[in-house]
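Input: one structure, supplied below.
Excluded from the complex is one protein chain; the other protein chains are retained at their positions.
Entry: chain A
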Amino acid sequence: MLGSYRAELLKLRKRSAVWVLFGAGLVLSLIFGYLLPYLGYATGDDNPQTDGVPRAEILRGMLPERVIDNTIGGYPIFAGALALVLGAIVIGGEYTWGTLKTVLTQRPGRGTILGAQFLALATTVALWVVGIFAACALCSVGIAAAENGSTAWPSIGNLLQGLAGGWLVLMMWCLAGAALAVAFRNVALPIGLGVVWILGIETLLAGVVSSLLPGLKWLANALPGSNAGSLVFTVTDMASSDAPPGVRDAVSGGRALLTLIGYCAVFTALAVWTTRRRDIT
């Protein structure tokens, strides 16, 4: 298992697409978390119109106190989509390149290989989260220094809880991509379907349910995106008014946590079960 894990890490580390995805996630977080708000702050005037956010409020959003909000605020939708693409290219690539047969005839069993792949993906996602956090923390420290803002940090407990929650959200989407890749033995189709689901269908569905079919609220609240948004909402303590897209309090934090863990387990089980019993041709 350890050898297989090392092999999977080597594959991930040397694959440029993995770095591109990470870079995209990082740049998105920094642009929406710091660059755009800072431009707004620097150019805004002190007495904003009614629809503007007060400058002091904008600054507070960029200080170390709120670093977790900016790190994981985009995870339910944007970074989630990138994580789904990661899962799909890593697992689907084995099918499109035909490398699955090469790997499965080495020695470890199919379950072990897939387990090692998921473990390596989990490691990669954790590194993404830490990397994005480090970049956000640097920005917030810089802004606090430049603008004489407070350099108070959230408690260690809150930091860890936020990062762990963010990791779980990304991991759930990543496993969804992996499970779809196994199902379709492909890369492009799972990416297309998954991204359309994350970016469009869930939001659409939530809107339709709340306005037309309130009786189906339980269903909308069981979907992965709602739970990802709710978990991020809970661990960041955001206000509903200034939460980024996808972050909302549909269900309680505890329930969101359990649902996401459940999704991770189901996606993993489906992928392993299918891979183990299928003919590799």
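Methods note: contacts are C-beta pairs under 8 Å (C-beta built on N, C-alpha and C of every residue); 3 or more make two chains touch, one makes a residue touch a chain; residues count from 1.
The rule we apply is simple: contacts and distances are computed from a predicted model.
Trainee: When you check the chain that is not on display against UniProt, which of "ABC-2 type transport system ATP-binding protein", "Carbon-monoxide dehydrogenase small subunit", "Amino acid/amide ABC transporter membrane protein 2 (HAAT family)" or "Cytochrome c553" does it turn out to be?
Mentor: Hidden chain, UniProt protein name: "ABC-2 type transport system ATP-binding protein".
Trainee: Taking the full complex into account, what residues of chain A touch the chain not shown?
Mentor: Counting over the whole complex, chain A touches the hidden chain at residues 3-4, 6-7, 10-11, 14-16, 93, 97-109, 113, 279-281.
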